[in-house]
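Below, a portion of the complex is reproduced, with chain positions unchanged.
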Amino acid sequence: MVDVSAKPSTPRRAVAEAFVAVSAETLSLVIDGRAAKGDVLSAAELAGVMGGKRTSDLIPLCHPLALTDLLVTVTPDRVASGLRVRAEAATTGPTGVEMEALTAASVAALTIYDMVKGVERGVEIRSVRLVSKSGGQSGEWHRPADSAEAAQRPIRRPGERVAGRIRKSR
Amino acid sequence: MVDVSAKPSTPRRAVAEAFVAVSAETLSLVIDGRAAKGDVLSAAELAGVMGGKRTSDLIPLCHPLALTDLLVTVTPDRVASGLRVRAEAATTGPTGVEMEALTAASVAALTIYDMVKGVERGVEIRSVRLVSKSGGQSGEWHRPADSAEAAQRPIRRPGERVAGRIRKSR
């Protein structure tokens, strides 16, 4: 573990993303809430938050820290035929929260896999990666390349209407 | 959780993989054991095993089960400029171990990210996916497509010499 005893406590924030590629049929099941194991979107979002809180249990050299924010959203993307996971973490402390955001995104993606593996075993988790971070000695960082494009892709807010979703209210 | 109370207990096995894309410089650091946080390969392999054992804690609808085998290997690949993670899980029980293999591969990949993020922040985890599974009602499954090719790629056994590695014995 890196010794951060002498580092000042500053506000930190990090955003990570993952993409889960599924077939058009599976995506429709997810959007319509017809997956056999239940509502994929809310299960994945909740599991992502809970997984992000376990980061220091899972990653050997990660510092335990008091997260002040952790938001995970899963957005179906018919064009790309998959589900986009976005995780945003924050704390005030001597060390960053990149791993918390990445772990939350990974656990959300794994949960999607688990919820649909009964209908499509070949689902693939692609592009688990950091989007941006701020705070700390190294300051701001933004993924270069295709991030401008990514920034334009709409992200569903929790509870927001999924375009074209036909869902029986429960 | 799917009710597996009436399912027979049979031997199950699953293999998953992940690929962590890093720069040639970072890969050299990892292979030579010069990463600031320590030996990346052994840390990732160990974290993968420990993470795989936590699967039912992380994935909401996964059954807790008694793993009888869990092997994680991380193999540097200079041609592809990255690290290939392979996780193999087994149990004897009423439910499969795909999620255990996938979770182990994911946690190993996240640990690689954590160990090298100080030198390369843009590292990307690609292609977390199932390679094969056996046992249970649905029987054998092998990823089609490029799996034949994948089968030919050498996989480092734990403790095996990494080609071209110049490492100071400790």
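Worth a mention:
By letter and in written order, the chains are A and B; residue numbering begins at 1 in each of them.
Please note the rule applied: a contact is a pair of C-beta atoms (placed from the backbone, for glycine too) under 8 Å apart; a residue touches a chain by one contact, two chains touch by 3 or more.
In this text the structure is predicted, and so the values were computed from the model without any measurement.
A single sequence accounts for all chains of the complex, and while 2 copies are shown, the assembly in the file contains 6.
Keep this in mind: only the chains that are shown with their structure count from here on.
When the CA atoms of chain A are superposed on those of chain B, the rotation angle is 180 degrees to the nearest 5. Centroids of chain A and chain B (each the mean of its C-alpha atoms) stand 20 Å apart.
Contacts from chain B toward chain A in the complex involve residues 2, 37-38, 43, 46-47, 50-51, 54, 57-62, 98-99, 102-103, 106-107, 109-111, 113-115, 117, 121-130, 133, 141, 143-144.
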